[in-house]
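Just one protein chain is left out here, and the rest sit where they should.
Chain nomenclature is as follows: A and B, assigned in order of appearance, with residue numbering initiated at 1 for each chain independently.
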Amino acid sequence: MSIITLTTDFGAADHYVAAMKGVILSINPTAIIVDITHSVPPQDVWAGAFALAGAARYFPPGTVHVAVVDPEVGGERRPIALRARPGSGGLGTATPEDHFFVGPDNGVLSLAAELASPFTAVQLTNRAYWRREVSRTFHGRDIFAPVAAHLSTAGLDANLLAALGEALDPPPARLHWPAVAERDGMLIGEVIYIDRYGNLITNLSKRRVASQPSSVEIAGQRIEGIRQTYADAGRGELLALIGSSGLLEITVRDGSAAQALGAKVGDAVIYRRRAAE
Amino acid sequence: MSIITLTTDFGAADHYVAAMKGVILSINPTAIIVDITHSVPPQDVWAGAFALAGAARYFPPGTVHVAVVDPEVGGERRPIALRARPGSGGLGTATPEDHFFVGPDNGVLSLAAELASPFTAVQLTNRAYWRREVSRTFHGRDIFAPVAAHLSTAGLDANLLAALGEALDPPPARLHWPAVAERDGMLIGEVIYIDRYGNLITNLSKRRVASQPSSVEIAGQRIEGIRQTYADAGRGELLALIGSSGLLEITVRDGSAAQALGAKVGDAVIYRRRAAE
Partner (left out) sequence: MSIITLTTDFGAADHYVAAMKGVILSINPTAIIVDITHSVPPQDVWAGAFALAGAARYFPPGTVHVAVVDPEVGGERRPIALRARPGSGGLGTATPEDHFFVGPDNGVLSLAAELASPFTAVQLTNRAYWRREVSRTFHGRDIFAPVAAHLSTAGLDANLLAALGEALDPPPARLHWPAVAERDGMLIGEVIYIDRYGNLITNLSKRRVASQPSSVEIAGQRIEGIRQTYADAGRGELLALIGSSGLLEITVRDGSAAQALGAKVGDAVIYRRRAAE
């Protein structure tokens, strides 16, 4: 009944992810291990944080989430574990739940763990919960995997977190959703993620772009109105809609908006509350 | 003991598949989730149907198969669930079993579910088995995953299917295996799938190409005889054999037939019952 999710930049080709799974199953043979993704671009902490935040909220209470995008492994950054209620914040539509998060203190856990909400955090210092031999370059296998396995065995009722190390001080590093600017009745947001289909996911939440009529501008193109779903547009048509994460998306029906617009993460997206005349 | 398979075009990089798994495990924590593939080319319903048909038959009775290749999500196409006996048809070598299938009504389930065989089908209308909030763009997470989780919990003995919605009328959309033409003692088939190795899988089943001597023609090249296995040919040699799905395959020993012949899905393949003199 104990679920452990994994989010890394290790790729699917090498044996690193399997080594972590072997370590986990050696400690907790009944753990259910779920891959969120291992295709985070190498060292891209933001992309890892986004993937974890996008998926974590759908798991039941007690799930342990491990994220390893860790350019500073073996250096000064702290290994940490958190207990938090993800999903009440940035992405909008979530139900708060009681989850664990394990990984490096570089912000990769912070979007999912919603550090604005109440949380408990420890610095992992108790080597009794690590592998005996700890590599300086693979804390995923030697610290985070065994700690997660022990947390998943103990469950929500045990107070294992306190045994894993000392209270985290200063508090954990945080990433922040890019701010939305408001000016002259416009909302100015940006593209924060591009998915496999070439959909452009923005930081404009459905609560902010609910009013109609409206228009969206990106890369010099204006899109009138916000549709309900892809099928409301013709093939190849550019459209804006509220995506499955509760965020405004720019998309092309049966095509790639990223390709059609040459768009990339960080590009500005302007929402106007009324359609221009 | 309850198995759920997933076939999608979501790719492995984004968090969409993990969101479905979180929803499933929140409803049925003992579900065993098996990925068939998430690398179906975006919106390619035929490729998704083929992958599901290729793998479904090897699973035990009671398995719930979810397929989400769904260009019309949120539009008029119906969400459906089927109970069927796959594998008695198109691909030839299967044992009939009692499986469930869940997904959009666009044919993606139809090759595996063998709709020529007896089946029960419902349109998913009972929102009690869905997530509370249903996105217009991600029925995989909000309708198909929870329905599959409930089916897997109930098992074969419960009559849960009837509770999920109304009898499907008109009947489900079907894809069809491309027909094989017969003319002047020749069979004219086509390439229906190209796998990772560049093997060209055709719609000519082993029952139809059993007689020897024979020859196979593709892309202007003639291959004499049908071999037993790759090792029967020299390195780099083009050969024809009956592949693991019971279908005629064109292949290159330790190489790629697709590359060597510049072949693609839909290319004609001619089987002659006697080798030309």
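In the analysis below, contacts are C-beta pairs under 8 Å (C-beta built on N, C-alpha and C of every residue); 3 or more make two chains touch, one makes a residue touch a chain.
What you are looking at is a predicted structure, and each value in this text was computed from that prediction instead of being measured.
Only one of the listed residues, A:P29, A:G185, A:G220 or A:G234, touches the absent chain: A:P29. Contact with the chain not shown here comes from a single listed residue; of B:F10, B:W46, B:F59 or B:F101, that residue is B:F59. In the complete assembly, the contact with the undisplayed chain comes from A:F138, out of A:F101, A:F138 or A:Y197.
Taking the whole complex into account, chain A touches the unshown chain at residues 10-16, 18-23, 25-26, 29-30, 33, 42-43, 71-76, 133, 135-138, 141-142.
Counting over the whole complex, chain B has residues 1, 3, 5, 12, 32, 34-39, 50-52, 54-60, 63, 93, 195-197, 228-232, 241-244, 254 touching the chain that is not drawn.
FYI, only the chains that are shown with their structure count from here on.
Rounded to a whole number, the gap between the C-alpha centres of chain A and chain B is 32 angstrom.
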